[in-house]
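Structure first, then comments.
Missing here: one protein chain of the complex. Every other protein chain is in place.
Each chain carries a letter (A and B) given by its place in the written order, and its residues are counted from 1.
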Amino acid sequence: MKNNKVMKPTKDVAIIGYGAYIPKYRIANSEIARIWQNGALFEKNGKYPVPIQQKAVAARDEDSVTMAIEAARRAVRRAGINPKEIRAILLGTESNPYAVKTAGVTIAAAIGGPTDILAATYEFACKAGTEAIQTSIGLIGSGMAKYALAIGADTAQGRPKDALEYTAASGAVAYLLGEYVKGDSIAKIEATYSYAKDVPDFWRRGLSPYPNHFQRFTGDPAYFSLILGAAKGLMESLNYTSKDFDYVIFHQPNYKFPVKVAKILGFSDEQIKPGLLSHLIGNTYSGSSLMGLAATLDVAEPGDHILIVSYGSGSGSDAISMFVDDGIKTKRELAPKVMDMINNGITTVDYGLYARFRGKILK
Amino acid sequence: MSTSVPSYWRNIPVYLSMKGSKCNKCGAKYFPPRKVCVKCGSKDMSEYELPRGGRLIAWSIVRYPPKEFDEFAPYIVGLVELDDGLRVIAQIVDVEVDQLHVGMRLKSTVRRIYEDGSRGIVRYGYKFIPDHLGETETSQ
Partner (left out) sequence: MPVYVKGVGLTKVSEHWEKNLVELAVEAAEDAIETGNINPKRIDKIIIANAVSQYLLRQSHLGPLIADYLGLRGIPAISIEAAGASGAMALHMGFREILSGAENILIIGVEKLSDNLSEEVTGAIALAEDWEFLAGLGITFEAIQGIMLHHYLNRYNPPRENIAKMAEISHKHAAKSLHAMYPFPTTVEKVLKSPPYADPLRLLEIAGRGDGAAAVILSRNDGDVEFLTSESATDVFRLFERDDILNLNAVYEATQRALSKHNLRLNDINVLELHDTSTIMAVLELEAMGFSERGKGHELLANGTLELNGKIPANTFGGSKARGDPIGATGVYQFVEIYKQLIEDAGFNQIDNAKVGMSVTIGGVASTAVINILRRR
């Protein structure tokens, strides 16, 4: 069945730079379970059966903006462009240090100070980052901008003792987009498709420090419905099946969901493997699927066909497909890779230090 | 007293980008930036962005800070020599004291310095972290 719902830019757009940042601190799921006594405390052969072993924790002096800056600097370095020529800096986050004051200008000041910019902050729960990417595709694809920087960053908070506390993690990923130049780009954008409907599965009211969710309702009617809708929407429009892709990345609120939705759509373990990171770092919210994409680009070959499908509670899903270009080989070596950040310089903290870092202790 | 917003704003290029200045006449570099060259007296100065990499020269630990910094204490502060020879004193974070050594390779980063209570602005500024992924190895 064919439909022409996908969005394609009139000029060819490409990812010309990307950068990721993961804080160095980790807390083990078993440590959270030790405090609240409600997680999978049951140990089997020295391992906890819950797939998510640990999550990334931002230090006390980090926030979405500081992490976004690190990711952005790495993206600019890979792109090798003059940052003053960036025309848009778009941040997607649900943990903005300010309710009113956009971070794009702060990120701009930290990466070379472009001022001919459009700056905005996106919110759509965990898919705010892919929203920023789609807008960037529009700006460049229409000829309005030469370069645009799209970032997904979060220092996600989970209510103490809630299931989400086990997975809510911190991280940031930045994508620099520009006109596609064959041989010199990282990945050429093929098409995007966004699917959204009002599904109140997970939300946060204005003055509330922690989000709420409706437990199992977040599954089939929300995550699965929207992701399947977006993925199928794009794939059917372009006449693709799962076999036509080399890699796929899904939003990763846990480990089970992305594995299950991949299976439903017919993707294999090899296709999702490089982009599946939640068991190592938790759910980095607006950075989640973007981090998976970065990890995939870290290992992909020119010509590879990649599909990324994000999910934002509330709800919506963005599907973006792309073809890896020759430029990937040299450009990816210019900044740290995701697995380097996951494997190097890690410090594990206990619940006390975690609570201190995340401002959960009343002073 | 509230933290001064104009004062913070004037310093944003220095706090977020480590912008210094360079004398166009004699080449001397300054951090923080200056409008008049101390060496030759020239007022012909250009903007100059410091390199991100440097090495650790000496350090101390702040255990008893003023209240704005209390939530971060104890923290390490160090004298860092950037790759261009300029020096700065700043916090060294994301590292344990016993991992520090003279000559340690560091990278500048942007972190929260402090927030002015729950309603005031967030002050950001430069700090240094270990460059264990070798990002500052190659020259610009």
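Structural remarks
Here, contacts are C-beta pairs under 8 Å (C-beta built on N, C-alpha and C of every residue); 3 or more make two chains touch, one makes a residue touch a chain.
Note that the structure is predicted; figures quoted are calculated from it, not measured.
The chain not displayed here makes contact, within the full complex, with B.
Touch with the chain that is not drawn comes from one residue among B:Val5, B:Val36 or B:Ala58, which is B:Ala58.
Those residues of chain B that touch the chain absent from the view are 7, 11, 14, 30, 32, 57-70, 72, 75, 77-79, 87-91, 97, 102, 113-114, 123, 125-126.
Everything that follows uses one rule, which is that only the chains that are shown with their structure count from here on.
Put simply, chain A touches chain B in their complex at residues 24, 59-63, 65-66, 69-70, 74, 97-98, 106, 109-113, 335-336, 340-341, 344-345, 347, 363. Note for the complex: chain B touches chain A at residues 12-13, 16-17, 49, 71-72, 93-94, 96, 109-113, 122, 124, 127, 130, 132-133, 135.
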